[in-house]
Structures are given as C-alpha cells and as structure tokens.
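Note that one protein chain is taken out, while the other chains of the complex remain in position.
Moving on to chain A:
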Amino acid sequence: MTEKHHDYTKTTPRFSATFDPFTVSQIQRAAATGIYDIRGGGTKRKLPHFDDLLFLGASMSRYPLEGYRERCGTDVVLGTRFAKKPIHLKTPVTIAGMSFGALSAQAKEALGRGASAVGTSTTTGDGGMTPEERGHSSTLVYQYLPSRYGMNPDDLRKADAIEIVVGQGAKPGGGGMLLGQKISARVAQMRDLPEGIDQRSACRHPDWTGPDDLEIKIEELREITGWEKPIYVKVGASRPYYDVSLAVKSGADVVVLDGMQGGTAATQEVFIEHVGLPILAAIRPAVQALQDLGLHRKVQLIVSGGIRTGADVAKALALGADAVAIGTAALVALGDQSPDLADEYAKLGTVPGAYDDWQDGRDPAGITTQDPALSARLDPILGGRRLANYLSVLTMEAQTIARACGKSHLHNLEPEDLVALTMEAAAMTRLPLAGTDWYPGKAGF
C-alpha cells in the first residue's frame, strides 16, 4: 500500500473574490455570444431586506391579542381619494402585473382563480387583457403601459382599476422585451406584431412626459371611465420620495412601489442587478412623502419586490404600506421551481430554485411559456388552489404577528413595533438598531 501525501509546497486553488467563478462565467458567456445576458426574475444579489427587521411583540407595556378568539382585520380599501368605486380586498396581498405573453394563458387563469378565492386582486400586464383572465378574476387591475400593446377602451371599461406603469423594480427606466420564442400567433395578434419577432416595448409613454402631462392623462382616463375606477401609478424604486410626491401631484389614487427584487419576464442581467433600490430602502421615503402631503392612508401605497412570507407582509405594512403585491412568489406557488422538475431543469442547465430563463419560453412548469404542450402541464384549477393556499398562509402569518403586537387590524401595525438588526437596515428604515434607541442619521450620537 502506497501512502498518498498532501503536497504542502503548494496552496489550494484560490478563487478571486472579484473574479469569482460566476463572474468568470459571465465574461466567458459574453465573449462567446457577443450579446448581453437576458433573463427573468428580480435581483439575485444579497440585499438589506425585511429579514433585517424584527418585531418586538407585546410585553409589559403592550397587550397581545388572543390568537384564535380575538379578531385581527386584514381588509383594505384602495382608491378612496377620487374614484367613485374604490376596490375592497379581503387581504392586503395582491397579485402584481404579469402579462399574458410572458405567462401562459393557464398561468394567468390560475392567478385569477387563486386571487379571487381569497378576495384579492390580480393585474394584467404588457399585452392586454384576455377574456380568461377577466373571467376568472373577481377584481382585475388593468395595466396601462408605454407600449399600449393590446390596450383598448373596452377592456379599460371592464377593469376594476387602472394601473399606469411608469416603471418596475427590476428595471426602473427600462422598457420591456418579449423574445420571439414567446410571440405565438395569439400573443402576436393581441399586440399587433409579426409572429416570432423579438418584441421591444418603449420605456417612455408615447403621449405624455412628466407629471404635468400625467395629470392630464389621468383626467382623460377618468373621463373615459366615468371617474369610477381607482387609478394607480406604478414606479420602480429609485427616488421614492420624489416619485411618490409627483404621482400624488398627478392625481393618483394609489401608488405602487416596486423594489429591485421584483421580477421581470425578460431583462438584461446587468439592468436587473445594478439599477434601482431594494424595497426595504424605498418604503420609508415613500411613506414620508405621503405624510408630508397629509395623504398617508388617503392615497394608498402598495409595495412589492421580494415579499415571501407573512412576516414580510407585516413588516411592509408596519412601515406604512397599505398593501403588498407578489409576483415571483405567486409563480412559485403555481409550481415554478418545483423539485419534481429537476430532470427537466437539468436539461436546461439549471436546478430547481435557480431557474430564471423565463424569457426563453421553455418553462417545464408551463408558466413562463407559450408552448402549447408545456402550457398544458399547468392545471389552472390546481394552480389556483395552491396560490389561494399560499395567500391564505401569508395573511394568517401576518395576523399572527399583528396579534402578538396587540393589533386588531394589520393596518394598526406601526414602525414602533419594529427594530432593525443591521446598521444598514436601521439607516434605510429609520428604525432603531435592536437594543438601542438610535438609527444612523439620528442626532445625538
């Protein structure tokens, strides 16, 4: 038997922290293809997030509510500022805008079914409203986007609310794209595009620029819909104090604020990872803007981007949001990233949990695809059931925390219920660092 000795004259291979293996593979990919990497989803980098906050719970000075007996309300009314018909949701967890085109018709139907089952809203996306989606969504928000693909006044009148999209968290300042693989005959027809081409969406609205114009645009939309429907303005998190102020000035009933963890169907990796703010950093300035205008809780704030658990919901509401929206998490609930699909993900060069080629149209879960055979794998009824389960869990988890903080409604959660675990989170949220009464920027330190 020959003994094998370790060679102590050499160090082990050392990867650079700067040129780490993933970065090296990015350079190699760029050199091989000559075009930027496009993928779906939101940012994957580690960011200050709701995990960096904790609730204090009740103690000597606060009385908790009994879990199974004492009521903790969860409903929310959106659009109370100007709309004649505000929408009333049973849970403050809504479904974010995702297009038919980016998603299969089955996935859109499943989102509608799941949301409707728990009394919340779902939202269209770039490309218009499908009859299936309208039919299966008790409350449907109609997105009004720069491209106006599929935009028509009949659908506008069928909507329960209108969301003017200025930007989204995954790509503030960016337009959309939908690669040719997903421009099926039906998608092409709805968007009035040639089949199979790469669809580009404009980054700016075609008939207004800036908040003064937007105010007139909102007036037009209200005139067309009889001043009935709540009008949301959605912005990607970048300059939340000013963006929220200007959205309010423009006449929004509701502001939707989407952090960089929010997903996209297809965007350049470099854009997803390097533009915009994490949602944690954006909520406090947005709420401050509403408070400074005397309109907090009068103009409602919906936040999105990285909402995963009832704790995230509760923290967002405690920071001053009126509701949240989920997109990526909703797709996971439908079946995205399922371990059952490991073999098929392997064929696409990935693993469950990391699949992000949503632009590619080959989703084995049948969600981010227009391929008829793949789409047929998603049972909209079963998918809707799973989403409804998940939404119920989010709501119950948020209630659990709210009761522990002594709150009889989720909206009674407040910043004073929270502390920050890190200096970064404390600075971004102006919540005290746990165990102190101080946050960075506060005088006296």
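Here are some notes:
We take it that a contact is a pair of C-beta atoms (placed from the backbone, for glycine too) under 8 Å apart; a residue touches a chain by one contact, two chains touch by 3 or more; residues count from 1.
Rule of thumb we're sticking to: contacts and distances are computed from a predicted model.
The UniProt record for the undisplayed chain lists the protein name "Protein glxC", from the options "Sugar ABC transporter ATPase", "Protein glxC", "Xanthine dehydrogenase family protein molybdopterin-binding subunit" or "Cysteine desulfurase". Although one chain is not drawn, the whole complex shows that of A:Asp51, A:Asp75 or A:Glu219 it is A:Glu219 that touches it.
From the options A:Leu193, A:Ile231 or A:Val332, the residue with contact to the unseen chain in the full assembly is A:Leu193.
Among A:Thr43, A:Thr122, A:Ser147 or A:Ser250, only A:Ser147 touches the chain that is left out of the view.
Along chain A, the points of touch with the absent chain fall at residues 33-35, 38, 147-148, 151-153, 156, 179-180, 191-194, 197-198, 200, 202, 206-208, 213, 216-217, 219-220, 223-227.
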